[in-house]
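Note that this complex is displayed minus one protein chain, with the remaining chains in position.
Up next is subunit A:
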């Protein structure tokens, strides 16, 4: 065992781990970050969009130097059916003003940049090392980590090891992940010339587009699709509740191919070259899946703690990961001042999160996961209904026209939906989201 004892060992150089490391190193603490990937970011993938506010706190105007792809100025939500799609499109010049609101990112580059920022501030980053277990003293208090033959000591360990967090489990803070509390994300990165992307999505310069899909893209299974424009690539993929895939007997690997060749999607990616295929889990149980976030000598941050919001029209994990990393670091700084690394001392972390957007937003959307699990019509009937109504509205064949109200009522009836169902789902949805 090396005699050196770090103030803090952080496991995982994702956004949570690197934000924590940067904060600690700036405060002058001795920090070691251990990352299993050959480089920070080489194991990580995301849909694509980083909400800027959390990173802005520690690196003001980070976009001037960070490898961000495009700033999102255009938001689209699309209901998709076998033969059509209905979209709500929002584009605002307000998103072109500083401080910018959100950016598309590719994680291999982005994570490496953020880890380098932490390194420049004084953190030691060890890559290509998998942490296997936590090291405990005689009383069971966590005092470091074990990686292969090596043992490393620290006053506090921050587990920022992502959604599968084997460490949170080893610490006894969490049991096995439930298949309804996580979603499987699959994604293809498709290369296209910059100008083609800008023309297809009506963007100029650094502008970017974000699009979320519901309906046919998952063949009605609970989940959705996403598309983000990067500089000269497009990120396209699906996020589907893991437990729902097995039951559906449909292969998620096939669904993504169906999605990108859908007649309304294919023109967006045509001529492109697939350069990567990736998969990753997304915590989506919200507040209901949160484990205890700390114990003697250990804090857990980011996806490891399940800090992700999935509202159906928005996926947010990176800003929560960054903020929780910062809060974990602040807790360690405070603990060092008192030289107290006990559970009681580390409970400050919970306070910081409680008083921040992290817990407040998780609280606001706490019913969203249950709403989406129960209201399967969102993924099946409603997209088709919207398609049928708009088809009738816009189509003229010389057959007698129908007033809007009886036409809509007819469509509802055809789909076996009562006005009561519609109102009920509407109210539940408005409350949950």
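Just so we're on the same page, contacts are C-beta pairs under 8 Å (C-beta built on N, C-alpha and C of every residue); 3 or more make two chains touch, one makes a residue touch a chain; residues count from 1.
Going forward, contacts and distances are computed from a predicted model.
Note on the omitted subunit: UniProt lists it as "Ferredoxin family protein", one of the names in "Acetolactate synthase", "Cysteine-rich domain-containing protein", "Ferredoxin family protein" or "Multiple sugar transport system permease protein". Among A:31, A:58, A:118 or A:177, only A:177 touches the chain left out of the display. Remark: the omitted chain is touched by one listed residue; of A:88, A:275, A:401 or A:419 this is A:275. When the whole complex is considered, the residue among A:38, A:88 or A:419 that touches the unshown chain is A:38.
Residues of subunit A in touch with the missing chain: 36-38, 41-46, 106-111, 127-130, 147-148, 163-164, 166, 176-179, 182, 184-186, 188-190, 233, 235, 242-243, 245-253, 257-258, 260-261, 266, 269-272, 274-281.
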